[in-house]
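What you see is the complex with one protein chain gone and the rest in place.
As written, the chains take the letters A, B and C, and residue 1 is the first residue of each chain.
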Amino acid sequence: MIILIQCNDKIGLVAAIAGVITQNKLNIISMREHVDKQANRFFARIVSEQYSDVSLLLKDIQSVLPEGAVISINPGPEKKIIVLVTKEYHCLSDILVRNHFKTLGASVQCVIGNHDVLKDICERFGMPFYVVNHENKSNGIFESALLEVINKYPHDYLVLAKFMRILSPKFVELFPLRIVNIHHSFLPAFIGANPYKQAYIRGVKLIGATAHFVTNDLDEGPIIDQKIIPVNHTYTTEDMVNAGKEVEKSVLAKSLKMLFEDRVFVYNNKTVVFE
Amino acid sequence: MIILIQCNDKIGLVAAIAGVITQNKLNIISMREHVDKQANRFFARIVSEQYSDVSLLLKDIQSVLPEGAVISINPGPEKKIIVLVTKEYHCLSDILVRNHFKTLGASVQCVIGNHDVLKDICERFGMPFYVVNHENKSNGIFESALLEVINKYPHDYLVLAKFMRILSPKFVELFPLRIVNIHHSFLPAFIGANPYKQAYIRGVKLIGATAHFVTNDLDEGPIIDQKIIPVNHTYTTEDMVNAGKEVEKSVLAKSLKMLFEDRVFVYNNKTVVFE
Amino acid sequence: MIILIQCNDKIGLVAAIAGVITQNKLNIISMREHVDKQANRFFARIVSEQYSDVSLLLKDIQSVLPEGAVISINPGPEKKIIVLVTKEYHCLSDILVRNHFKTLGASVQCVIGNHDVLKDICERFGMPFYVVNHENKSNGIFESALLEVINKYPHDYLVLAKFMRILSPKFVELFPLRIVNIHHSFLPAFIGANPYKQAYIRGVKLIGATAHFVTNDLDEGPIIDQKIIPVNHTYTTEDMVNAGKEVEKSVLAKSLKMLFEDRVFVYNNKTVVFE
Partner (left out) sequence: MIILIQCNDKIGLVAAIAGVITQNKLNIISMREHVDKQANRFFARIVSEQYSDVSLLLKDIQSVLPEGAVISINPGPEKKIIVLVTKEYHCLSDILVRNHFKTLGASVQCVIGNHDVLKDICERFGMPFYVVNHENKSNGIFESALLEVINKYPHDYLVLAKFMRILSPKFVELFPLRIVNIHHSFLPAFIGANPYKQAYIRGVKLIGATAHFVTNDLDEGPIIDQKIIPVNHTYTTEDMVNAGKEVEKSVLAKSLKMLFEDRVFVYNNKTVVFE
């Protein structure tokens, strides 16, 4: 059972929360807390061994927290996700393989592509794949078509696994902090299109990738994780793209793991990640 | 004020400890705890904002902990250390510079060398330097001479900053978990002499360094931190030695910082480090 | 066209080799050379743009090299490999995905498992899978059965992608420097069985993986690549195993890329890798 708490900070919070849990005869397996002093914000993730009356526990915890506290207990069974892709296979394949072997920590419901290139790999894993083409369509119509597929399945998160279309504010607002994107640069460097080309021209010695929540500021949403790899003068733009794929795959996998294990909190356009 | 606790685990420990602290009107600034389930061992490091009657608080905390608990409160002012060296300057200089600018987190009392090579750099920082030569001496006499200097100064820790002599069990027992060594390999690989030569011959692609507590099993004491850097076929043994110096310096500095901030616990020949 | 040369070193080798290539009107796209001064050994990897009479060029190059030189020109089309596995899917899946999308740089001919666990994933990619069970069999009979399958297919390399059986000297000798293994530790630390358990007990702060050629000294063959990731006191043995899988997958992929691009030379139980 996992208990997640985010609220304003005040003296004695840890003791109060731990007290409530102990009074309910629950043993705390692990407890992580963080206080952002500047923002006066408190975060806790508690794993407890035993189970009890959740709604009662929720009420008990609520009673010792400041007003406006956000609590969630036992965020339910495995998360359900929908993956959006364009043409690149590396992130999707990694997700499909982990999903297949039940090590993703979430269950992929279906995959939607704006091209059909990745249909074959999905079918090999028995994964429903939908082509929602964006060509010759207004963005509104394109996104309506996406939503039509999305709404066929339960979904806790949408994962943009190299989905190369920009989603409209209207669409994004339907999924607040529930869309995760892998961006192919070490944000905030090289925001926008063609980051590897920009990196090549600038002559950087490291390239990176950033997994972040999608908000309505392009490439400006809360960062979940980032990773880099060294490059050098021998790398062409294409070499950087290829090297970048490895790091994109790796950082997306790590971020999804953190997310699906309920280790990620968001506030002030930043994240607290209890690794 | 920092409170350190190590004891056997039991249900409700976090709540009990946090409760005692809150009852004493102390606000918890940060609290880190860890339970080793396998060893049934509990560790906590609590930073609290305000100060109070320490001996009373100690007694209060003790009362809620299992028998055999080790508690320390407010481990006193800045640690005092003595540094032992041989001929290599890189780790010592880094310590002297940080000590000089008051960013070491400890106060170096003196430096002891079994050669006089590093006397000059110490004098430049106004640091007392003692030569205790090991040549033509039994180990017992050599170590007695070391102790004579050491006992002139208060000392919480001895830091072996590339001290190339092996200390006897008798000597080590005088400083249980209070001698820190930087070993020039990624332990447990390349235990013993000439690790870089061993690494060269083996053709490894990474070399590393390990900071650890000294115990009577050579290079087998509890590891505080480790770091590596990539090497390749162009590295001679000497190149590895030089590259290794950078990582030795860096890993020792990091480990001392952890130690001096009271972030390191030891049990079962391992460490818990609350970074 | 790739030209690989390994020979004893002598003055003027680079000029002589480059001269021969230029005389044959070939432009050198890239040239990498290395001299191990201590071993007096010369290595070169030359990529040239244009093609010509290979056997003539080979003879021309041979004529300017010392006796005993090993040259290979244009090592032929894509490498062919056979993958051996036991039960773990992570390395195999990564290879299958890359193979499927033609980015492996080699062509997987078939997969052999001593269990049938990974049959399903192979079939999903249309990859022939053979179970060669080791139970209730002498090692000789087991290896004969392996060879029977192996010999059905052309094969430049055997890749042990978490194949948990130790191959006999007799078997290994059939494939000199043509068997690549991924070992789940930062060799030479934790040689042998259960490296993650050993790492857990020792309390290391980094774990790693090593891709190496298999020789008849267990875990002592020439190292192709190594990589590590940080771990800490919160990792159980199982957590280390899981974290290790990511690095195993990554280091094997990188090593195979180097190998399939003819960037790896072996001598004195070490490698030269022209990245």
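To be clear about the criterion, a contact is a pair of C-beta atoms (placed from the backbone, for glycine too) under 8 Å apart; a residue touches a chain by one contact, two chains touch by 3 or more.
Keep in mind the model is a prediction, meaning the values are calculated, not measured.
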Decide which residue listed in C:27, C:40, C:216 or C:268 touches the omitted chain of the complex. C:27
Where the missing chain touches chain C, by residue: 11-12, 14-16, 18-19, 21-22, 27-31, 33, 35, 37
Had the left-out chain been drawn, it would touch chain B at residues 89-90, 93-94, 97, 100-101, 121, 124-125, 246, 250, 253
Going by the touch rule given at the top, which residues of chain A touch the chain that is not shown? 34, 36-38, 186-190, 202-206, 208, 222-228, 232-234, 236, 268-273, 275
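Methods note: only the chains that are shown with their structure count from here on.
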Write out the two chains that share the greatest number of C-beta pairs in contact. B-C
Distance between chain B and chain C based on Cα centroids, please, to the nearest Å. 40
Which chain A residues sit where two or more other chains touch them? none
